[in-house]
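For this depiction, one protein chain was excluded, whereas all remaining protein chains were kept in their positions.
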Amino acid sequence: MAKKISIDPITRLEGHGKIEIFLDDDGNVKNAYLQVPELKGFEQFCVGRPVEELARITPRICGVCPTTHHMCSTKALDAVYHVKPTETALKLRRLIYDAFMAEDHLLHFFFLGGPDFVVGPNAPAGERNILGVIGKVGVEIGKKVIDMRRRLRSIITHLGGRVIHPVCGLPGGISKGLAEDQRQAFLKVAKDSVEFSKFCLQVFNDIVLKNDTYLDLIVGDIFQHQTYYMGLVDENNKEDLYDGMVRVVDPTGKEYVKFAGKDYLDHIVEHVEPWSYIKFPYLKNVGWKGFEDGIDSGVYRVAPLARLNVADGMKTPLAQAEYEKMFETLGKPSHHTLAFHWARLIEVMYVCEEMVQLLEDKFITNPDIRNLPTETPDEGVGVIEAPRGTLFHHYKTDENGMVSGVNLIVATVNNSAAISMSIAKAAKNLIKNGKVDDGLLNMVEMAFRPYDPCLACATHSLPGKMPLIVNIRDKNREIIKKIKRD
Amino acid sequence: MKDKKLTIVTFLCNWCSYEGADKAGNARLECPANVRVIKVMCSGRVEPQFVIQAFKEGASGVLILGCHPGDCHYKKGNYKTIRRVNLLKKTLKQFGIEQDRVRLDWVSASEGEKFAKVANEMAETIKQLGPLSELNILEGVDYAEA
Partner (left out) sequence: MPKPKVAFYWCASCGGCEEAIVDLNEDILKVVELVDIVFWPCAMDFKYQDVRDMEDKEITVAFINGAIRTDEQEEMAKLLRKKSLLVVAFGACSHLGGIPGLANFWDRKTIFESSYGKGCPSVDNPDFVVPQTVTEVPEGELELPAFHNTVKSLDQVIDVDYYLPGCSPAPYLTMQAIEAILSGELPEKGTVLAPEKTLCDVCDRNETKPEKMSISQIKRISEVIADPEKCFLAEGIICLGPITRAGCTEEGSGRCITANMPCRGCYGPPTEVKDVGGKMISALASILGLENEENMSDEDVEKLMNQVVDPAGYFYRFSLPTSLLRRKRMNNPAKEDK
């Protein structure tokens, strides 16, 4: 009797999601689907608005990474108005953006993805959360994490007005500058954050890399996909998060294409399925071959591991050393999905180092933070690397700057095909002959969590449980078995 | 308002247009039956929120009649009305409510004939436009439409 296993809702994800796993008559997995059961319609309801307001509307796509939408939108505004930000404005935008990347990545590592490693995949379910992490690394460190994030977020609050949905971005610059006393205060935060990144990488090294079981899990086949990778790089092909060219490498690591963000439509197409509200982007010139690996399938991945795969190196010294170490261990390109967690920490190091560089430059307090637009607005694309992947904001306006069309390709969405594939592969490898147990639940979650699917919302204290219910239904949707993990 | 179809909620100011309407009545001039009068002290009292409320309650049109500019009993009330109604009409257009459904005009205390003329014109305009469509909050799942 064929069965369907539902995990609904999957949790610790931005927005809502559910996983449906179909078993054949022998109890082996035929296929698994990740369904996203919601849509909001930003691309439509931004039409008719003054284009500069989009920098204040689009952050509401995601309240965990609003800064990324705000910055990408601001860059799109620069493009629409054909105006460049002042040098100081550019530095300030990068500063805000680096602070945001750091605090967002740290949140994911300690509260969401990290527990899978710091505590371990075989640890009791009740320990695979921040409490378990604190148990391993100590309460003092736990408080330090909260404090570090708060200090980083205060940089965004100060310059952006508010940290959830910041507002300072304008075409040609930003709305508020940095005073000297604040520069010094933030420089201290940045330097402390570099030290903190060193600590995080040390934790990862001691607890994960030195543990053979975990290492086997990372390099094993269950969590691997040979896909294309996409990320932004600067003129030296080093990783850049705020700006650059979009570079794509094929599954062998060779550069497949490099293009400017404004040409994204020549390279990316979205596939639609009737069973999910989310779309599935793929490489246009390779084509949609379904949810498949390999050089002939247009599926590509984004976000930390992808970005490191795409780049020839990191711009800052400590991050570069870590980058080299990771690829020495895993080979380049690394197809190991679980290595997203490692790559994420290397990126934290990079942005913290970059923040120090930006804040050591006194020019960042210069009052010239805005170039007023002089050209007639028409059309523009902003591209940026969100924590969760490459983000495109494409706006069209009339000659008065009133929006006539919007197209968005939003970070995690680039990974939607890959996430589906990861879940299906994990399920197929782990559920055999109808046996469904705790291991399934752990592994299925571990298959999507490395992608940090947008909402990395954590609490500072969980009640020690990560309960999960799996309902197994027969064809008539009667529940025939219930597995509960408390 | 029992019969909500084609109702024209009409705001008349105490000092001018209400008197004008009265005059029209006394002279037995033909006036449309679907004009429902609300007396206010000044056309400047007519808040945009009143007009929006009228449409929400099912009115098909709103008519605002005040003193001629320069003659306002409170000196400058009607000047503000001009600007408010203009901005209101632009906003209502974004809600799918045609600008002609709101009309601002001036009727002095002696202008019975003007009142009748304006009221009848408004009735005809609204008749052409038809009733304001029902608030259409489609519940449910009709994907066939998508």
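Things worth noting here:
Note that the chains are named A and B in the order they appear, and that numbering of residues resets to 1 at the start of each chain.
Criterion: a residue touches a chain if its C-beta (ideal position, glycine included) is under 8 Å from a C-beta of that chain, and two chains touch if they have at least 3 such contacts.
Since the model is a prediction, treat every value here as computed from it, not as a measurement.
The missing chain, though absent from the display, is touched by one residue of A:Arg150, A:Lys188, A:Lys210 or A:Lys432; that residue is A:Arg150.
The set of chain A residues touching the chain not shown comprises 2, 4, 8-9, 11-16, 20, 22, 30-31, 33, 35, 37-41, 43-53, 56-57, 59-64, 66, 77, 81, 107, 143, 146, 150, 153, 157, 159-168, 170-171, 175-176, 264-265, 268-277, 279, 281, 288, 370, 372-373, 394, 400-402, 405, 407, 409, 454-455, 457-463, 465-469, 471, 475. Looking at chain B, the residues touching the absent chain are 47-53, 55-56, 69-70, 76, 79-80, 82-84, 86-88, 90-91, 93-100, 129, 132-133, 135-141, 143, 145-146.
Going forward, only the chains that are shown with their structure count from here on.
If you average the Cα atoms of chain A and of chain B, the two centres end up 54 Å apart.
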